[in-house]
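Here the complex is missing a single protein chain, while all its other protein chains stay put.
Order as written gives the chain letters A and B; numbering starts at 1 within each chain.
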Amino acid sequence: MNTLIVAALLLVLLGLAYQLGWSKSRNLATANGARVHSRSQYHGSLAVLWTMLPALLVLAVWAFFSPGVQHWYAVSQIPTDILTSLNQTQLNQQLQRLNDLASGYGVTGELQPFEQAAGENIGRFQLLSFLIMLAAAAGLGVLGLMLAQRRITPRLRARTEVERAISLLLIACSAVAILTTVGIVASLVTEALRFFSFINPLDFFFGTVWAPRFSSTGAGDAGQYGLLPLLTGTLMISGIAMLVAVPVGLMAAIYLNQYAHRSVRAVVKPIIEILAGIPTIVYGFFALVTVGPFLRDFGNAIGLSISATSALTAGLVMGVMIIPFISSLSDDILNQVPRSLRDGAYGLGATQSETIRNVLLPAALPGIVGAFLLAVSRAIGETMIVVLAAGNAPILRGNPLEPVSTITVSIVNQLTGDTDFTGPQSLVAFALGLTLFIMTLCLNVVALYIVRRFREQYE
Amino acid sequence: MDMLAGKVKTTQQTVNTAMNPTDALERPIRLTAQDVTVHYGAKQALHGISIDIPDRAVTSFIGPSGCGKSTFLRCINRMNDTIEGAKVGGTIKLDGEDIYAADLDVVELRARIGMVFQKPNPFPKSIYDNVAYGPRIHGLARSKSDLDEIVVSSLRKAGLFEEVKDRLNEPGTGLSGGQQQRLCIARAIAVGPEVILMDEPCSALDPIATAIIEELVDELRENYTIVIVTHSMQQAARVSQRTAFFHLGNLIEQGNTEDIFTNPVNKQTQDYIMGRIG
């Protein structure tokens, strides 16, 4: 409610500012007939900027400090003897009751003697502070507007100023992407370093046993955090996924790009790309309830023991997920190979498949390798399929028919529902995340570089 | 450099002196086209082309751009098959054999009719592998030394061997434009074709490289039937014995090069030669 009032008032104020700036500039232009540097809209916009910035500043300060101030005042309304008898949960309940009273909403149970008055006081305080904030924001806004009005003269380069403001805003937008990367690196590194203060990095990177203990079992033993079982699981599943995705994806791309009639291509390509749009949780569920049991029964039928949740299950389904990734990237890359190369081979009497295998694919190879690396990076970072279908068995072994665990699964297991980040049990998630980030970063950078070079080669 | 410039001059001086024009007519006919039409989808690109192409002579197709000369050239080795929506009508016969017959193998046909393209298009492989590619896929070499011999002789015939003999294993894409085009010619020769089609082979090259290619074409006609598409009348005059003029998808006039250039029968041909149609 309050937010709406503030927003409405702000809009009215800004509209007024624009109107004033605009009309002042109009008057200038008509009154002394002087050449005004910028058009009236820019003067209006400038007035809006000068009004908005101080008002927003006040609002920001309010948004930052008001919860603390409100809390402090509410606590101060509780008599000291009662206050000292309350623990944290009780205090919160008490504050909730007072707030309910203050907002005119009823509470259940007996009212304590101080509550009625306290509730009313808090209500008054909230209203008063809100009004003061509103007045301050409006006052500063108006002040800014008046200053802007005084600055509006024929010579004022309003357009340049507004455009500078716009480009500053755009730069701020671009900074978000940078800040995201900085944020990722900073948070992963700091938390991972905290983890390494508990666990020797060597034990982490070269340990062969993954057996974290939960903090409740005793402070003395934090458990073992060996990365290798997770890493092998991750690589095994990614490997299986690539074994499925690369042949199918690449051949599908080749067929659609070189053989299929245009109308076939127009139907089949979007259908395959549907696979890319399906959320991974759906693949995970599919792997868990359909593919896993099927593989297990199939294994039984041929006398092979396959776990329902295994590296094979997760890898197969992940491969299906990656097919459209490989096929559309490869398709793009095949399109980039110049037609003249194909013609050259046909002109020599090569069959279509000879042309593709001997000329087209070698020419497209760098691009396809890039696509392959991007796909690997996606496979090792994939989470939900492996969470559901890999079996969560962090044991170092090489049999793809048995359950395994991966880096991403362990991140989910270690961090879900725990956010106090005090022990190695939860901090290890960041060390794992850092490992994952570095692995994918290397793959991505190399892949993007190769693909870029490839594109430039034929441009 | 001076030597090359001299070469250009010599070529120009030898216009049409290499062969008596009547010789070309006396040669046996290798290729016969009867009423060839091409449609790209709904658009008709060629209207009933009929032409005879003599053995071991150079026939040039001239005409303004978009006139259908390249389209017709691509009919001769069925390269239009690779374009979706292209439909070819009429008959083209190589040694009396219909190349559009249902039981004819396109792969075999293209081994007999080689092609050189507008832009040099060496494969991203070594120079050696570029030339060896055709013999390899067609199984023409029985041994490694056989293959070496084919590669060397093809490069020789294309006049490139001396320039590249020390770097046969380097990528073909590293050569200069003119060298690349001669590599493509060597690549086509290596299959041992009977006919070589050339689609504006010099349009992407500088004058010196052009002169070298023209000289090469003149030499090659000793052993091959050559059809060359060109947008340059001078080039047609310099290298060919027979000339066909195309305009708006029609074959307007054909005849001995000298006759076409000095004494065209058709008004449109005359206009084109006089530079009145672009």
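Basically, a residue touches a chain if its C-beta (ideal position, glycine included) is under 8 Å from a C-beta of that chain, and two chains touch if they have at least 3 such contacts.
Rule of thumb we're sticking to: contacts and distances are computed from a predicted model.
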| item | value |
| --- | --- |
| "Phosphate transport system permease protein PstA", "Sulfurtransferase", "histidine kinase" or "Stage 0 sporulation protein A homolog" - which is the UniProt name of the missing chain | "Phosphate transport system permease protein PstA" |
| Among A:Leu4, A:Ala31 or A:Leu169, residue touching the chain not depicted | A:Leu169 |
| Residue in contact with the excluded chain [from A:Tyr73, A:Phe196 or A:Phe285] | A:Phe285 |
| Residue of A:Ile178, A:Leu202 or A:Ile302 in touch with the missing chain, whole complex considered | A:Ile178 |
| Residues of chain A (touch criterion as defined above) contacting the omitted chain | 101, 104-108, 111, 119, 159, 163, 166-167, 169-174, 176-178, 180-181, 183-184, 187-188, 190-191, 247-252, 254-256, 259-260, 268, 271-272, 274-275, 277-286, 288-290, 320, 323-324, 327, 349, 351-354, 356-357, 374, 377-378, 380-384, 387-388, 408, 411-412, 415-417, 419, 421, 429-430, 433, 436-437, 440-441, 444-445, 448 |
| In chain B, positions touching the absent partner | 105, 107-108, 111-112, 137-140, 191-192, 194, 223 |
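The definition used in the following text is that only the chains that are shown with their structure count from here on.
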| item | value |
| --- | --- |
| Rounded Å distance between chain A and chain B, as computed from the means of their C-alpha atoms | 58 |
| Footprint of chain A on chain B - complex, ascending | 77, 79, 82, 84, 106-111, 114-119, 121-125, 133-134, 137-138, 184, 187-188, 191, 197 |
| Of all residues in chain A, those that touch chain B in their complex | 261-262, 338, 340-351, 354, 358-359, 362-363 |
